[in-house]
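Have a look at this one before I ask anything.
Here the complex is missing a single protein chain, while all its other protein chains stay put.
Labels run A, B and C following the written order; every chain starts at residue 1.
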Amino acid sequence: MTIRAGVVGAAGFAGIELVRLLLAHPDITLAAATSDALAGRPLAEAYPAFRGATDLTFSHHDQADLAGCDVVFLAVPHTAALAQAPVLIERGVTVIDLSADFRLKDPAAYEAWYKVPHTAPDLLARAAFGLPELTGDELARAAADHAAGRAVLVACAGCYPTATSLAAAPAIRAGLVDAAAPVVADAVSGVTGAGKKATERTHFCFAEDNLEAYGVGTHRHTPEIEQILGIPGRLVFTPHLAPLNRGLLSTVTLPLAPGARPSTDDLVALYRDFYADAALVEVLDAGSMPRTASVAGTCRAHIGVAAHPTVPAIVAVGAIDNLGKGAAGQAVQCANIVLGLPENAGLGAVAQPV
Amino acid sequence: MTIRAGVVGAAGFAGIELVRLLLAHPDITLAAATSDALAGRPLAEAYPAFRGATDLTFSHHDQADLAGCDVVFLAVPHTAALAQAPVLIERGVTVIDLSADFRLKDPAAYEAWYKVPHTAPDLLARAAFGLPELTGDELARAAADHAAGRAVLVACAGCYPTATSLAAAPAIRAGLVDAAAPVVADAVSGVTGAGKKATERTHFCFAEDNLEAYGVGTHRHTPEIEQILGIPGRLVFTPHLAPLNRGLLSTVTLPLAPGARPSTDDLVALYRDFYADAALVEVLDAGSMPRTASVAGTCRAHIGVAAHPTVPAIVAVGAIDNLGKGAAGQAVQCANIVLGLPENAGLGAVAQPV
Amino acid sequence: MTIRAGVVGAAGFAGIELVRLLLAHPDITLAAATSDALAGRPLAEAYPAFRGATDLTFSHHDQADLAGCDVVFLAVPHTAALAQAPVLIERGVTVIDLSADFRLKDPAAYEAWYKVPHTAPDLLARAAFGLPELTGDELARAAADHAAGRAVLVACAGCYPTATSLAAAPAIRAGLVDAAAPVVADAVSGVTGAGKKATERTHFCFAEDNLEAYGVGTHRHTPEIEQILGIPGRLVFTPHLAPLNRGLLSTVTLPLAPGARPSTDDLVALYRDFYADAALVEVLDAGSMPRTASVAGTCRAHIGVAAHPTVPAIVAVGAIDNLGKGAAGQAVQCANIVLGLPENAGLGAVAQPV
Partner (left out) sequence: MTIRAGVVGAAGFAGIELVRLLLAHPDITLAAATSDALAGRPLAEAYPAFRGATDLTFSHHDQADLAGCDVVFLAVPHTAALAQAPVLIERGVTVIDLSADFRLKDPAAYEAWYKVPHTAPDLLARAAFGLPELTGDELARAAADHAAGRAVLVACAGCYPTATSLAAAPAIRAGLVDAAAPVVADAVSGVTGAGKKATERTHFCFAEDNLEAYGVGTHRHTPEIEQILGIPGRLVFTPHLAPLNRGLLSTVTLPLAPGARPSTDDLVALYRDFYADAALVEVLDAGSMPRTASVAGTCRAHIGVAAHPTVPAIVAVGAIDNLGKGAAGQAVQCANIVLGLPENAGLGAVAQPV
């Protein structure tokens, strides 16, 4: 029996990528795609790539429709999920939330960083954090609950946290990293990460051939990364915008713990062991570093790791597609796990060889 | 029973796209991918996007291996197919040729444009031309032959001819176009069309943010387009290079036959009727013109057509992916037809919503 | 004595390019740069490239300030120049207008294409059309008037008309083109041509890696090109948008007059003779076609021309920077001429070798 899914906020960049993935999913049927702005218009009108591929029409954001779904993806701005997730859960619908509303375990941290009260702390306490390679236990519990007929909520990791944490976690969890020193993550996102809204920043003539840093020390993904990696107050995270359509690269410098002095080969072996069961993470050979183009359009992460030859530090680099493994792809991966499917069901395609 | 396919010249841009499509094809198994330059190396080494997706290794171009295939795709430069196709056909292997060697029906035209003798005129006489929406009869005969156990050769149309002919053919075949006046096709290709070889022309710093015309009146696709459309000596074809990775747009201006004065709505209706059975061609609504981004990564063609408001002429625009419907995708489509599969088997995916 | 200039609408793309050119002009001082939206803010705040180069602040659009100028450039939307030019002229200020308001000699044509009444037909009758290589007489008269103390109005040609007309005019004026046949111009503009306003069309994620046709048969530059070239009702003009920041290429196909059969060498010689005195137009060698990157950031036009080998037609290609020779650069060139300076004063720089 096929699984029925809905996407709320389907006209945004993450939402429409969810639509694309779900239309091709072997086990899930896309039952509803909502957009308040485009309700009533065929998807293929706003996104002509869908001509000939689907007759689906954007529907109003109307939870009655969504109640017939087994799973609903929320691709909405923060605070919108705070309002919608509890209602869906109440109706017995499992929710995969792509917003930031249920990511930070501590409601006070949410309030400090997002400047709004957290109105659903009980649900927050029960939410599973969705970064499958690092939070498998939480997702396994969610899968068990869902199998037992209880609606669950998965709060998917953000794009920067995904690439950064996948690159850093194996070294940190192995105890190789100095617990007293700062971790530096310089990460670069493509322009889809800035959203579909047309602004000066996303204008072709300002974004093309330009690279810039922004939000130094103030980006809201900072506490999320610190939470995932267990490095509270130790992260220097600087995001950048680059002229990529889709793609995100995070370069993480991790000072070594006293006494630790692994070789690059040791690190590659450690990382490969760590990700041995991960269908969507590839650890590159020693001496290779990832390219965002190789993962664009996919849900894969490519990780490169090196021991610095002179400074006692590890440099780990993670490449993902910010809309793929960084958003829609990871949401589908989380849904797969909760639904009892292989984690990479519908996510195995190579998007572009070049 | 699954169908076994081989790709010769799999490391080039068209070849590796064939690999990508065949790996995901529901009815075809990729048995061999050859590259003389990269033989012995895993595909995923040269093209890291395949990491985790295939363990295939490039093999030497050795026809003994290919003889076990039901169908072999030749993604080789012209003259190479002249040498290889007859040997494969002799061994009973159906060949889908992406080169120019068997496209021009008249060997003298081949010799005039390619400056080499045509060494296989008998095979040329039997080759089917592969542009399925326009040469369905030839492909149907090839399919019947293949079904009867006879190896066949399909000469797939080139990229510019595909987009240009799909845009122009319905009007010409309906007799709307002045048989005495020139047809003007200004077409623009992405840089993958210039091949994988690194040259000054394909250097990022020369290709980015640049548009240029080239080969005015001398491009080898000229006689091919004239042959498909039946307009010998009447085509003014000017190709251009644009900073696109994948994508090709051909804008064709067709002077109206005396007395003909169709409206844009008439033309859209005519085109939709013409392509009613074509699974991979979309005719856009009156007033819309195609975007290459909407077909990039796919085997679809988007066609827009308009009656000029003042000059008695039709403007028809075709958008394709030069590596998709313009090369590898069309080759798979031709193979599907010859093999008795739905023409769009393995070709239906939406590559990117944005 | 230095000449004082003002720019109205200085925050738009053409306006800020005017600012850039005038700041570096050896004979002109930029006295005022207006922007209603940014009035009071330093230029360098909105456009950080000006940091360290100017302390100028955007001023309110207040004609009192501009009255102290010897020349005012209007980089405003159509209808705005209709309102402002007469007031400035009345005050004795020479006006270089980049808008479309005074380009079409026939007010009825203006009203038909722009859907508003022309409220200054008397001024229109006296306006010089600013495409110096083709309207030298009009500009010479304007220069004489200005020298005699009479304020003059120059209506600068649009971007598409400039590239298209420079490519086509020598052949047409030499009587080589069939007066009964359509002229086809397929032209491609960079995204700055779509303006600074952030829209879905100018969004990096929709514009990058995309090429599209638009406004087939309906673009407002059509009557302007027909007027310049003297080919009323004979132009099929199809504009396209390409992922260039700055740059515009127009490929023009001109059917030959009966009996005319020039060689490419003949045409190159003819064109070089035609542009012998033009400091800013380069006619390329036979066999070469222009690249937009070679003229980006400059006021130069590069023209390539070829006789078609089989069809009796000329293919002429013009490349300009849509903001340079297509807007701000040409406006400065027109101002130079009216002010009695060398036409290329301040316009000779090579912007980028690569």
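What to note about this one:
The definition used in the following text is that contacts are C-beta pairs under 8 Å (C-beta built on N, C-alpha and C of every residue); 3 or more make two chains touch, one makes a residue touch a chain.
Quick caveat: nothing in here was measured; it's all calculated off a predicted structure.
The chain that is not drawn here is touched, among residues C:His61, C:His240, C:Arg300 or C:Lys325, by C:Arg300.
Of the candidate positions C:Asp70, C:Glu133, C:Asp186 or C:Asp209, contact with the unshown chain belongs to C:Asp209. Across C:Thr94, C:Thr162, C:Thr192 or C:Gln227, the single residue that touches the chain missing here is C:Thr192. Against the chain not shown here, chain C presents residues 13, 16-17, 19-20, 23-24, 47-53, 192, 208-209, 245-246, 279-280, 282, 284, 288, 290-291, 293-295, 297-298, 300, 302, 348-354. Touch with the hidden chain on the side of chain A covers residues 181-182, 184, 186, 188, 190, 205-206, 209-214, 216-218, 233-236, 238, 240, 242-247, 249, 251, 253, 255, 289-293, 296, 304, 306-313, 315, 317, 319, 354. The set of chain B residues touching the chain not shown comprises 13, 191-192, 196, 198-200, 202-205, 207-209, 243, 245.
The rule is simple: only the chains that are shown with their structure count from here on.
Here the C-alpha atoms of chain A line up with those of chain C after a rotation of 180°, rounded in steps of 5. Interface residue usage between chain A and chain B, two copies of one sequence, is largely shared: over half of the residue numbers at the contact are used by both copies.
Ranking every chain by how far its Cα centroid lies from the centroid of chain C, the top place goes to A.
If you average the CA atoms of chain A and of chain C, the two centres end up 47 Å from each other.
Distance between chain centres (mean CA atoms), chain A to chain B: 37 Å.
Residues of chain A found to touch two or more other chains are 13, 192, 208-209, 245.
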